[in-house]
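One structure coming up, written as C-alpha cells, with questions to follow.
Here the complex is missing a single protein chain, while all its other protein chains stay put.
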Amino acid sequence: MQKFVSDYMEGAHPLILKALCDTNMEKTDGYGFDPYTDRAKERIRESACCPDAEVFFLIGGTQTNETVISSLLSPYEGVLSAETGHINTHEAGAIEHGGHKVLTLKGREGKISASDVRAYMEHFLADENHEHEVFPGVIYLSEPTEYGTIYTKEELQEFRRTADDYGLRIYVDGARLGYALAADPSLRMADLSANTDVYSIGGTKVGALFGEAVVFPKGAPPHFYTITKLHGAMLAKGRILGIQFDTLFQDNLYLEISRNAVREARRIREALLQKGYELYIDSPTNQIFTIVTKEKAKALREKVLYGFMEELGDGRLVIRFCTSWASRPEDVDELISIL
Amino acid sequence: MQKFVSDYMEGAHPLILKALCDTNMEKTDGYGFDPYTDRAKERIRESACCPDAEVFFLIGGTQTNETVISSLLSPYEGVLSAETGHINTHEAGAIEHGGHKVLTLKGREGKISASDVRAYMEHFLADENHEHEVFPGVIYLSEPTEYGTIYTKEELQEFRRTADDYGLRIYVDGARLGYALAADPSLRMADLSANTDVYSIGGTKVGALFGEAVVFPKGAPPHFYTITKLHGAMLAKGRILGIQFDTLFQDNLYLEISRNAVREARRIREALLQKGYELYIDSPTNQIFTIVTKEKAKALREKVLYGFMEELGDGRLVIRFCTSWASRPEDVDELISIL
Amino acid sequence: MQKFVSDYMEGAHPLILKALCDTNMEKTDGYGFDPYTDRAKERIRESACCPDAEVFFLIGGTQTNETVISSLLSPYEGVLSAETGHINTHEAGAIEHGGHKVLTLKGREGKISASDVRAYMEHFLADENHEHEVFPGVIYLSEPTEYGTIYTKEELQEFRRTADDYGLRIYVDGARLGYALAADPSLRMADLSANTDVYSIGGTKVGALFGEAVVFPKGAPPHFYTITKLHGAMLAKGRILGIQFDTLFQDNLYLEISRNAVREARRIREALLQKGYELYIDSPTNQIFTIVTKEKAKALREKVLYGFMEELGDGRLVIRFCTSWASRPEDVDELISIL
Partner (left out) sequence: MQKFVSDYMEGAHPLILKALCDTNMEKTDGYGFDPYTDRAKERIRESACCPDAEVFFLIGGTQTNETVISSLLSPYEGVLSAETGHINTHEAGAIEHGGHKVLTLKGREGKISASDVRAYMEHFLADENHEHEVFPGVIYLSEPTEYGTIYTKEELQEFRRTADDYGLRIYVDGARLGYALAADPSLRMADLSANTDVYSIGGTKVGALFGEAVVFPKGAPPHFYTITKLHGAMLAKGRILGIQFDTLFQDNLYLEISRNAVREARRIREALLQKGYELYIDSPTNQIFTIVTKEKAKALREKVLYGFMEELGDGRLVIRFCTSWASRPEDVDELISIL
C-alpha cells in the first residue's frame, strides 16, 4: 500500500536523528539557553538575510499561529484571513479561544490579494459604526497556502504596502515554507524578512520531528519569551528544537529536502494530466489536488492512501496526493503506475 | 428636525419613571433579591406560559448575548449565526473575546433557515477531520432580525427539531422581541418558551431605560447567577431592573407599546411605497429599509435624521427609518410629508 | 426594622430622578454621543483639575474593574492587589476570566503600602526564573478600601514614585470615592489625577441608580471605547449615565451627599465606642465594623439589618453598619437607641 496522505507521515531527516543521538547525554540548560539553540538562531538569521531578527522555536503549527497572532493583536483587534486559512478551518477555534475574531476574506485557490484587504479596510472605515466592530490588526497569509499555491515576492510587497497604509501587521504561516521556496526560485527568505512583521518556518512538515521557527525581522513584541510560556509553547529541553533547526539550516538542507518533495509532486501532477485526470487546483508545491469520481476514488484507495478533501456535490470528489522531504522516487513510480 | 435613527433615542415609558420615583427611597437588598424583581420574574413566567422558567435580568444586549451564549457552550464549541447576526457584526468581537467562534451561515434578509443549519451539520459531520474544527453548539437567532424580518412559529419549531437532531441548543436574541410579537399575532412568547433553550426579552429598545430579561424555559445552566457576576452583568441595585420589567409586564404594556412602533412603521412603509420608493427589505416590524440615491439621501438629511446602512455600489444607499414604542403619530405625519 | 446593610439599598438622589424625568422624551443619539454626556465629562474634568482627561461612563463596579484593568495589561502581566481587594474576593474571578492573574499582597486593614509593592518587585526581579512568572503590570488600590480605610495624598504620591521606578501603572477603584473625599479633606480628586493612570468615580454607591465614571488623566488606551463595547460595558442609551453624572457633579452634589454618609457613620462609630463595643477596624468613612458576640448579633438582628463580615473563630463576629448618601439622621438615631 502506497501512502501519500500528508507530509507528516515519516519521522525526521536522518541527520536530525544523528544529531540528537550524538548530543544525547550532554547536560545543557533548559528552555532554549543552550549552544545548539543559539547556533540555530544564528543560521536562520543568515538564511533570512536578517542579522537583527529575533528568532524563537515553538513546537507545533496551531500553537505557533495562536501564540504569534495573539501577541500582535490588541484586545479590540482581529486577524484577516482567507476563508480557507488554516486558522479559520482546522485549528479548532484556537484563535477565538485566545480572544480574537478571524475576519474572513473570500479568496481564490487558497489565496487572498492585497486588494481584497484594501477593499475590506475601505468598507470598514466607511462604516459610521465601525467602532462597534472588530478592528483588523493582522493579515494572515499561509505560504504556501492550504491549497499549495504561492504568494509571489511581488504579491508580498503589495501586501506590505497595503498593511503600511492601514496600520496592519503581516504574519506569514510558513508551516510548509520550504516547499514554497523550492517551487518558486524567485522567492527567498529575505523576501519574507523584508515584507512581513513575523513569519514561521515549519519544521514539522519539512524534515523535523516537530518544531516551528518564528522569525521577527524587526524584533519581537515585549516579553515574547514569557508569552510562549503562558501559551504552553515552551519546551523544557529547548535544545531538542535547537538541534533540529541547527541541522536543517546547515548546508542548505532545508531547501534541498524541500526540493525533493516538489520534484516528486510534479511528477505526480504530470502523470495525472497525462492520464486525463482533472486538477482541482494547479498547485506548484508538494500537494496535488485532483478531481475523481467516487468509483475511481474507491478503486484507488485499495492501492494508495491519499487525502480526502471534499465532495463536489456532483458525485465527484477532490482528493490530494501529498509528497514530503522523504518521498522516494520508487514510491512515486508505483503511485504513477496505480493512477 | 425629525429623528428616526434608532429605537433607543428616547428615555423610558413614563410608567417606568413613575415606578422608579415611587419606590426611590425604599431600602431593599441588592443584586436582585428584592420584591420587585421577584414580581417581575413572576409576570414574565406568566406571559411566557412557562411557570418553571428561570428568569434573570441583565443590563445590555451585547452583554446578554455574550453571557448567555458562553454559558451554553463548551470550550470546543461555537455558535451558528447568520452572517448579518448582531453577534457577528456589531458587538466588537465580544463572543470571540469570550473564547468562542461565530460560525456563519449566509442567510437571506437577515434570516437563516433550519435547513441551512442541517446542511452545515451534515457537511461538518462528513468531514473526517471535524474533530480539528469548532463544534457547533448553539443556534443564534435574532427575533426580529437585524433587518426587521421575523421567524414564524413554524420556523422556530423546525429549528427545534433540527437542534434536537444534532444536539444543539437554541438562543433567541429578543433585543426587539416586542416588535416581532406585535407584528406577527400568530407568534407568542409561549412559542419561544416551547422552542428555545433560552431567549432574551429586550427592554432597552422597548420602553425601558435599559435591561434585558433572560428566560430559560427549561432551567438555567448551573450557577448562572455567578456567571452574570463574572461577566460584569450584575447590577448592584438589581431592583432597578426588576421595577422596569415589573412595569413592562403589567397590563400588557410591553406588547401595547410595541404595537405603537409597528403601526407607525407601517405608515412609513406605505408612504414610501406610495411615493415610489424602493424597499430594500420588506420588514414587517419597526425598521423600514429603503433604497435612495445619494442626492435624495442628502436632501432628506436636512429635515430628518435616519440610519445609514450601506452603499450599494451603484451610487445608491440603503437607509433605515426606525420607529419605537415612543414614536408619535404627528412626527410620523411630518416624516411622511418630508419623504 | 432599620436597615444599614450596604450603601446601595436606596434608589437615586431625587435630583437625578428629576433630571431623568425632565429629559425623558428628548431624542438623542446613543452610546454616549449626547450633550448630557458631554457636559458630565466636562464637569468631571473640572472637578478633577484635569482639562485633558479622557472620561468614560461604565455601568457597574466589577465590569469597570475588569474592563479598565485588562485595557492596561499586556497578556503576560497581572495586577497587584491587597488580598482583601474587591477584585480578589468578590468579583467571581472576573479579572482571571479576562486572562490576568491577581497578584496578592498581604496588606493591613484593607490597605497595602508602596513599600509592599517595592518589596514584591525586588523579589520578583531577583528571581532568575522571573520570565516564567506573571509580570506585575498594574497596582490596584481601592479608595476607600473594602474596610473603609483611606490612602492619603502622601501615600498615593509614594505609590506613584514606586510605580514609575518599576514601570507599573496605577488604577484606583473609587467605587466609594466620594466617601473618602468627604472623610479626608486633604484628599482631592486632583490628587488622584496627579498620581494615577486611571481611576473610577463610583456612582452606584454614591447617589446614582448605577454608573461608574472612568477618568484617564493622561489619556486612555487606544480605542478604549471599543474595548468597553466588547466587554459589554457600553449602554445604548448612554445619556442615562451622562445625565446622572451631570447631576452629581453640578453644584458639588457628589461631595455634599458623601458628607452626609460620613457624618452619620461617625455618629454610629461614636455611639458604639460610648456603649463599649469594640471596633474591628477604625474606619473613617461610611462603613463601621464592630465585633459582637453571636448572642448580641442575634439580638440586634431583630431590630436592624446589618452586614455580616466574618466569624472570628472565638464565638464572636464582625458586623458592619453602612450608611449612604441617603441615610436619615432619624434612622441613625433609632439605630443608636437599638445598639
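All chains are identified by letter, namely A, B and C, in their written order; residue positions are counted from 1 within each chain.
Please note the rule applied: contacts are C-beta pairs under 8 Å (C-beta built on N, C-alpha and C of every residue); 3 or more make two chains touch, one makes a residue touch a chain.
On a predicted model such as this, the values are computed, not experimentally measured, just so you know.
Peer 1: Specify the residue from the set B:47, B:71, B:247 or B:260 that touches the hidden chain.
Peer 2: B:71
Peer 1: Touching the absent chain in the whole complex: find that residue among A:17, A:49 or A:190.
Peer 2: A:17
Peer 1: Considering the whole complex rather than only what is displayed, give the residues of subunit B touching the chain that is not shown.
Peer 2: Where subunit B meets the chain not shown: residues 31, 70-71, 74-76, 99, 131-132, 135, 222-223, 225-227, 229-230.
Peer 1: What residues on subunit A make contact with the chain left out of this view?
Peer 2: 3, 5-6, 8-12, 14, 17, 20-21, 23-30, 59-64, 66-67, 91-94, 97, 204-205, 209-210, 226, 229-237, 240, 326
Peer 1: Pick out the residues on subunit C that sit against the missing chain.
Peer 2: Its contact residues with the unshown chain are 75-76, 78, 89-93, 95-102, 126, 128-129, 131-134, 308, 311.
Definition applied: only the chains that are shown with their structure count from here on.
Peer 1: Comparing chain centres built from Cα atoms against the global Cα centre, which chain wins on proximity?
Peer 2: Chain nearest the overall C-alpha centroid, as shown: B.
Peer 1: Which chain has its C-alpha centroid at the greatest distance from the C-alpha centroid of subunit B?
Peer 2: Result for the farthest chain: A.
Peer 1: With chain centres defined as C-alpha means, what is the inter-centre distance between subunit A and subunit B in Å?
Peer 2: 42
Peer 1: Taking the mean of the C-alpha atoms as each chain's centre, how many Å separate subunit B from subunit C?
Peer 2: Here the centre of subunit C sits 33 Å away from the centre of subunit B.
Peer 1: What parts of subunit B, by residue number, touch at least two of the other chains?
Peer 2: 91-93, 97 - these are the residues of subunit B that touch more than one other chain.
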